[in-house]
Each structure stands twice: as C-alpha cells, then as structure tokens.
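The structure appears right after this line, and notes come after that.
In this view, the complex is presented without one of its protein chains, the others remaining in place.
Right after this comes chain A.
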Amino acid sequence: MLPPDDKKREITARARQRGIILNEDHWKLIAISYEYYDQHRTICTLRNLIKLSGLEKKQIYKLFPGNPIGEISQITGLPMPKEC
C-alpha cells in the first residue's frame, strides 16, 4: 500500500534531505510500513520488516542507515512508539 502521489513526492524530498535517494527496495519497505501502520496503529518493528519484506537486516540497514525504523519514521512521518 503506497501513499498517494503528493505524499510520495513529499517523502522523496524528505528522504533526499536526509541523504537518501529512494529506489525500489526503499519504496517496498515504505509500503510495508504504511500497510502495517494501517492495520496495527504502530510503526512496523525491524524484525517484522525483515519478515514481511524478505530482505536481510544488513540490507535494510544499508537502505536506511543508522536506525532504519527511525529513518522510515522521519521520512514518512509515521509516528515512532513512545519509548523510542
């Protein structure tokens, strides 16, 4: 479930500001995160992201360096859980 086009443009711009040029794999992870949030009202954890995407943890760290879930949250605006 990808966000609407205007939201996608916003996400692309925000990612670029953070030094990330979004490719197909990035969008796959973003789509999963949106879908997960829609169902569970909380951002998808790294473990779930690994399982749902089929990508390796290391790959996800390469795509969204530092703190992948934090990056996805910053870029998409999906809120982090309170403890983070």
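Note that in this section contacts are C-beta pairs under 8 Å (C-beta built on N, C-alpha and C of every residue); 3 or more make two chains touch, one makes a residue touch a chain; residues count from 1.
By definition in this document, contacts and distances are computed from a predicted model.
A chain of the complex is left out here; the name its UniProt entry carries, from "Spermidine/putrescine import ATP-binding protein PotA", "ABC transporter permease subunit", "Fe-S cluster assembly ATPase SufC" or "Sulfite reductase, dissimilatory-type subunit alpha", is "Sulfite reductase, dissimilatory-type subunit alpha".
By the touch rule set out above, chain A reaches the unshown chain at residues 19, 46-47, 50, 57-58, 61, 65-67, 70, 81, 83.
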